[in-house]
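What you see is the complex with one protein chain gone and the rest in place.
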Amino acid sequence: MGMDLNVLIGGEAGDGVRQAGYLLGKAFVRGGLTVVSVFDYPSLIRGGRNLHLVRVSDSEVSAPRRGVDALVALNGDILGSFGGEVRPGGPVVFDSDASAGAEPPGRAAAYPIPATSWAREAGARRVVRNSAALGALLGALGYDLDLLLSVMGDEFPPEVYRVNAALARRGYELAARNPLPEGMRVEPVGGRGDRVLITGNEACALGALAGGMRFYAAYPMTPASPILHYLAGVQREAGIGVVQTESEIAAVVMATGAAYAGVRAATGTSGGGFSLMVEGLGQAGATETPLVIFLVQRPGPSTGLPTYTSQGDLLFAITASQGEFPRAVLAPADPEEAFYLSAEAFNIAERFQIPVIVITDKHLAESYFTVRAPDPSRVEVDRGELISGEWRGPGEYLRYALTESGISPRALPGTRGAIVKQNSSEHNERGWAEENPDTARAMTEKRLRKLLGVREALRGRSLEVVGDPDPEVTLVGWGSTRGAVLEAAARLRERGRRVRFVRFVVLWPFPSEEAQRALSNAGEIYSVENNATGQLARLLRMETGIGVDGTVLRYDGRPITHEDVLEGMGEAI
Amino acid sequence: MGMDLNVLIGGEAGDGVRQAGYLLGKAFVRGGLTVVSVFDYPSLIRGGRNLHLVRVSDSEVSAPRRGVDALVALNGDILGSFGGEVRPGGPVVFDSDASAGAEPPGRAAAYPIPATSWAREAGARRVVRNSAALGALLGALGYDLDLLLSVMGDEFPPEVYRVNAALARRGYELAARNPLPEGMRVEPVGGRGDRVLITGNEACALGALAGGMRFYAAYPMTPASPILHYLAGVQREAGIGVVQTESEIAAVVMATGAAYAGVRAATGTSGGGFSLMVEGLGQAGATETPLVIFLVQRPGPSTGLPTYTSQGDLLFAITASQGEFPRAVLAPADPEEAFYLSAEAFNIAERFQIPVIVITDKHLAESYFTVRAPDPSRVEVDRGELISGEWRGPGEYLRYALTESGISPRALPGTRGAIVKQNSSEHNERGWAEENPDTARAMTEKRLRKLLGVREALRGRSLEVVGDPDPEVTLVGWGSTRGAVLEAAARLRERGRRVRFVRFVVLWPFPSEEAQRALSNAGEIYSVENNATGQLARLLRMETGIGVDGTVLRYDGRPITHEDVLEGMGEAI
Amino acid sequence: MVSVAELGTAKKNTWCPGCGNFAVLQAFKSVVSRLGLEPWEVVVVTGIGCHGKIGDYLALNSFHTIHGRVLPLATGIKLANPRLTVVGFAGDGDAYAIGIGHLPHAARRNVDLTYVVHDNKVFGLTTGQATPTTPLGMRTRSTPFGTPEEPINPIAAVLAMGATFVARAFSGDLRHLEEVLERALRHRGFAFVDVLQPCYTFYDTYGYYRERVYKLEDDGHDPSDWNEAMRRAREEEVTGGERIPIGVFYQVDRPTLLDRLPHLSGVPLVDRPPRVDVAGLLERFR
Partner (left out) sequence: MVSVAELGTAKKNTWCPGCGNFAVLQAFKSVVSRLGLEPWEVVVVTGIGCHGKIGDYLALNSFHTIHGRVLPLATGIKLANPRLTVVGFAGDGDAYAIGIGHLPHAARRNVDLTYVVHDNKVFGLTTGQATPTTPLGMRTRSTPFGTPEEPINPIAAVLAMGATFVARAFSGDLRHLEEVLERALRHRGFAFVDVLQPCYTFYDTYGYYRERVYKLEDDGHDPSDWNEAMRRAREEEVTGGERIPIGVFYQVDRPTLLDRLPHLSGVPLVDRPPRVDVAGLLERFR
């Protein structure tokens, strides 16, 4: 195995721990390495414990793993609590001014940095301590400081850059006097192609933009708020409307209004907010309005653990709202996929005039992943049967014309000569309310028929199937657990086991036929999920009759690692 | 076969068609007959077409059936549209003053009644026309007019009674001059015991009261509003609090507040309102507050068909709200069961400190059924581990004490010496917010563990299994379709077929073991549901792996009849 | 110019005879015709209730939304395509019970919309339960012993929420209703109109209002005077129902939300290309 280093950066909320991990990660990525970094923080603004676990490797990792190889401690609490977890000989960088009462473990390579004093000397805000510590870490690791400085140069305005760079250099120089032994160094590698360090939320936002989203309405909710923040930040450059609404109900309905008017529109939220959107979701379904909802899961029930991760909302997303109507539920596994699926979500929404849910989770949404840079030119925009400008017939325009596909050509309000009536009550082809049984049956069938088209449109893209063609064991999963499962599968393969991984990219309409194929002859089937009741396993059985032989479930708010998967399967780690 | 008569009463909204059918039905029930009556009305206040189909029989019917044996037409629209459906020789009573342009069909026994003139002559409101028509119908059928008059006497204040009774008598006398032939008469029978004519909504409300509900908060929504109206009407006699809130969100949360304070509390709504309650449902789950929700289904999606029936919300009810928490979902089939289950819902809610959903539908909720009179003395109240008055330890009171059963003894706020903290965020035993992984895991497991107890508590009552021990065909169903399925099964049995009926009374926690038993050796399995996607069938497969061989689905807003079942199975009607 | 007749549809009207909604429908058609709007440039958004059926009776674009959500839906439409004239019709239940949470925000945003509340003081379509404007003590199906809650005063509340156009009209005075609606549609910003709309079936208030309403215009009211507007808004309460003003209480010019979002002025969102160039944005992640 090559280089694979887990760096834990810890401090209080307000200490800039998230930013520090990001800068470090990006410095590694610019050196051709692969980073995945998980930010673990409680729901508070100052104090408490913020932990950023930056995993860096020279191979393609995309999940966190257990263990700490290096520690950056911004205070004594972190030093005392996590120093002991650092593997023997690993570097422990700490602010020696802020660690009274705590000691680095004897077997570690200690790098005490008087970072608070340096910050004070520099006349800077306390948060620049980070840069001193990061510099010191790179000095210890023998990594290229210029890569960190280039990242800082891009991130900070000039004055801020200057003081941070100075402290980084100071830390670097101090630590470089006692570099780690050869085998513990980290070095840039080359030729990794065009890659980015990006979170799932950022990728969803960018994908939505690439897919032509022009309107986003949302109410802040962790961990979905970063989508709102990102879009709000770029709204002028991108030329889009971003509205922070008074509630999630207003958000989903406002986006529906914009979508009816003909703009690609979306909203985003987490569980509690999604609960409030449920009636609006049904409205989009009944009125056949294309609407995209980003559902970023966090652990429930109810307010739960706002800043942690979960895959607990799958069945809810699929069945939410009264009555029966078509929807699509798409689950990207990493930011690259998140980008393309978010763009595609608008195509599915508009072509079939249905609501589409892009379901992610805090881990995917807020962790940084190293992925190939998304290519906007690969995004196609297909708006479906759209009429604007002028209605030329034949006959009167019928918003809900009964067709074989279930799709009625969609005129936008403002189309000369067309009257476009949408109706949340059951309605006839014109959109007038109508209650007779034949109409009700016909409209129900029309709407549900669209699912056939959606299924067809997504065929071949609904599952990722990798690994052994004749497996002893098949792991099934969805969403952000992909990296951990792949890593577990690799370990098992190293042990000579024949392993397959079947990942559901499309959760609804459930790709039953593809699943049947991928899971026939699958050996023992394990479902790996970040929830307590094995929702994918249950969905799979509901839609295909296929039962799993075991589940690997984690439901403490933390992301799944390959060690969890192996442990859950009863395998050695 | 004995007597089995389908009387269709039709008029405009505002004509009192519902009331007329009710009076007629009750007159039959007081004569020992069995009535089931379905009121079919569009969502408007005046005009349109209201139809009340009163089926009366001397055997135990509990579902509507197709066909019209007798018609009471309050206007020409009804006479013209439905006259032709009356079976040859059947009585057609109509207001001859209000039927200009329409004629009774030639093969019918026509009873023209100048009801409008009579009402005018009596100086009464136009709506009393009904009584003339009902009287005439009874005259034609040769039924005992006094039974109708006794019902009127109970329903109306004296002056109103007088004019209605006079008109009924006048109609009776006119029609009795030309009574129907012997075989078409309807006669009272005796000795049917203590029975009532009651709707599902009324039974739910009464059951809730019998079960000690003291607080009901709701926002009007068809077809759940009658629960609110009924409870509001009896609030003083019953000594309960009834609040019409500003929204369904307020309703579910207000009921939760009352429940936390120690009062048995409930809310009730239909699909759209339930969608809005979803976040509150999760709050009850997370905070472990006993809460009962009456979910009266109507066809969706969205606003849908407000005044019609559906079983389209099953999976939604089971999975609604983010995260994973225990709940119970109970589905009565008729008002008798609705009474007892509604009472029991509060026991389940309080013993396990969970939300309980009593799921019905418009057909059960608003149709009149003849059932054995519920016996309040059979209702037991079990409030679970409740602490009030004073906390005597040991130690500090812990609202979320971790126990083997998952149930924490529940002190009420106001208990001297106890501090009762409930928290929608993940929390420790005290109820303080806590985010560490061990607490999250322990609390998730604690909550979900309660489902084992719920399952145990409901064991033996979760399914109704009737029919052949060695069936060729098994019908599965839930809720209000019971009567139709039983009737279809009876028809099939008459044809020598071995048929079993398995009805799910408890939908969640799903009675998997019982279902496995009841459905092993079941022959061909058909699921009968008032929805478009066979939700029970899918739930069954999800929870047991058992697939059905066919589905009989109706999703045009109308209740299922035994003819629908037979037709759907490919059997002759 | 589209005629009033052309603005109707063949859909059978199911309002009760005598219902105050007919006047709102009639007045609105007149105003649309009079303002010379093209039917395809008008969108009506309707709530759930008797009032909400108005969409079916208008040969205009319409969206019959869920209960209480007229405002956010209308806002989304207008922001997406500001060329459209967007008019919301809500009931008093729709607007003041389940939907009242959107009202202060619509007022703050000042999006160029008209919001007409059919204030019949009952939930009509669900058979006459009490709403937030039902008088104290009134018996309804949900309050058979009388409503125990004070009614709200929508005019006063909306004034205090900072709306830029606040008016009241009465179904029993068609001509004046037309005038008020026309002024509301002409207002640039959020225009709020509470229409006293008798529910002939559940709460017939024609007589009550006929005896009490007077027109602000006839009484020398200056609609730019907020304090006076507030005084008049409370006149019915303060006089024990002696005098009920109708007309425009308050009107002020203030930038709309779009005025404050310069990047959304110019080409409407709906006309912008269905693709945003993200190449530059992606650069920052390298």
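Going by the order they are written in, the chains are A, B and C; count residues from 1 in each one.
Here, a residue touches a chain if its C-beta (ideal position, glycine included) is under 8 Å from a C-beta of that chain, and two chains touch if they have at least 3 such contacts.
Note that the structure is a prediction, hence the values are computed from the model and not measured.
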{"item": "Where the missing chain makes contact, among the chains that are shown", "value": "A, B, C"}
{"item": "Touching the absent chain when the full complex is considered, from C:A157, C:A184 or C:V278", "value": "C:A157"}
{"item": "Touching residue (missing chain; options A:A232, A:L402 or A:A442)", "value": "A:A232"}
{"item": "Omitted-chain contact residue, chosen from A:S117, A:Q244 or A:S512", "value": "A:Q244"}
{"item": "Candidate in contact with the missing chain, chosen from B:F39, B:F94, B:Y143 or B:Y260", "value": "B:Y260"}
{"item": "Sole residue of B:G32, B:G67, B:P376 or B:P409 that reaches the chain not shown, by the stated touch rule", "value": "B:P376"}
{"item": "Chain C residues touching the omitted chain (full complex)", "value": "96-102, 104-105, 107-110, 132, 148-153, 156-157, 159-162, 227, 230-231, 254, 257, 260-261"}
{"item": "Missing-chain contacts mapped onto chain A", "value": "14, 42-48, 219-222, 225, 228-229, 232-233, 235-236, 244, 246-248, 272, 302-303"}
{"item": "Absent-chain interface as seen on chain B, which is shown", "value": "30, 154, 194-198, 202, 206, 209-215, 217, 234-241, 243, 245-247, 249-251, 253-265, 279-280, 282-283, 287, 373-374, 376, 379, 381, 383, 412-425, 431-433"}
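Rule of thumb we're sticking to: only the chains that are shown with their structure count from here on.
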{"item": "B-C or A-C - the one linked by more C-beta pairs in contact", "value": "A-C"}
{"item": "Computed distance of Cα centres, chain B from chain A, in Å", "value": "44"}
{"item": "Averaged-CA centre spacing for the pair chain C and chain A, given as whole angstrom", "value": "41"}
{"item": "Set of chain C residues in contact with two or more other chains", "value": "48, 64, 66"}
{"item": "Residue list for chain B, restricted to those that touch at least two other chains", "value": "42-43, 272, 302-303"}
